[in-house]
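Of the protein chains in this complex, one is absent; all others appear in place.
Moving on, here comes chain A:
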C-alpha cells in the first residue's frame, strides 16, 4: 500500500513548474531531479555556488571541485553559472529560490520543520544550509516517509526534535499522502488507494482534516 519513494519523487516532480529555480535537499529529495519531465526547464541551485547544476558526470569525467551540497560530483549545464557562497545564500535566504524539497525527521501541524538534529549526543551537531533554505525558499516542500522505520508518526502536533525553522512548510509528500499545511493544520489532498481515512489518521500524530475532493496518490498519469 505504501508508495515507493521513487513514486513520491515522481509526484513531487509534477508540482514543480516550468522555469522554476529549485534547490533539492541532500538525500531523498535528490531523487526528484530524475523525475522532472524533459518538457520542463528547471534550474537547479546548489548552496556551494551553482545555478544550472546538471546530473552526475560519466565515470572518469568527475571534477573534484565541481560538487553538489552532498559533496557528490555534478556537471554544469549550458547557461549555468558559478558564484560565491554569500551570493548562494543570499539567493536562498532572500526568497530568490522558488522552491525547495527537503527531508524531515518531523513536521508539525503549524509547519515547523525538524530535519537537522536528533539529539544523538554521540555525534557532533551539524546544520549546514538547512536553516537558511527552510526560512528562505519561497515554497518549502517536504518529502518523507509517513512514519519512521520504528513506526513512529513523523507528522506531529509539535516537533520534539530540535527545530530547523518554525512555520515554513507548505506541503508534505509522504508514501501515504499529500498534505497541505494550513491555518487549521494538516489538510489531506491525496492519499494512496486502499487506505481509509482512519488508517491514515492512525499513522499520524497530528489531527488531520480532509479536502472535499481527496485525490488518489500514486496513480500514474
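Note that contacts are C-beta pairs under 8 Å (C-beta built on N, C-alpha and C of every residue); 3 or more make two chains touch, one makes a residue touch a chain; residues count from 1.
As a convention for this text, contacts and distances are computed from a predicted model.
Participant: As a check of understanding, state which of "3-oxoadipate CoA-transferase alpha subunit", "Phosphate-import permease protein PhnE", "Chemotaxis protein CheA" or "ABC transporter ATP-binding protein" is the UniProt name of the chain not shown.
Facilitator: Going by UniProt, the chain not displayed is called "3-oxoadipate CoA-transferase alpha subunit".
Participant: In the full complex, which of A:39, A:65 or A:184 touches the chain missing from this view?
Facilitator: A:65
Participant: Decide which residue listed in A:5, A:35, A:77 or A:166 touches the omitted chain of the complex.
Facilitator: The missing chain is touched by A:166.
Participant: When the complex is taken as a whole, what residues of chain A touch the one chain not shown?
Facilitator: 46-50, 63-67, 71, 76, 82-86, 88-90, 92-93, 123-132, 135-136, 162-166
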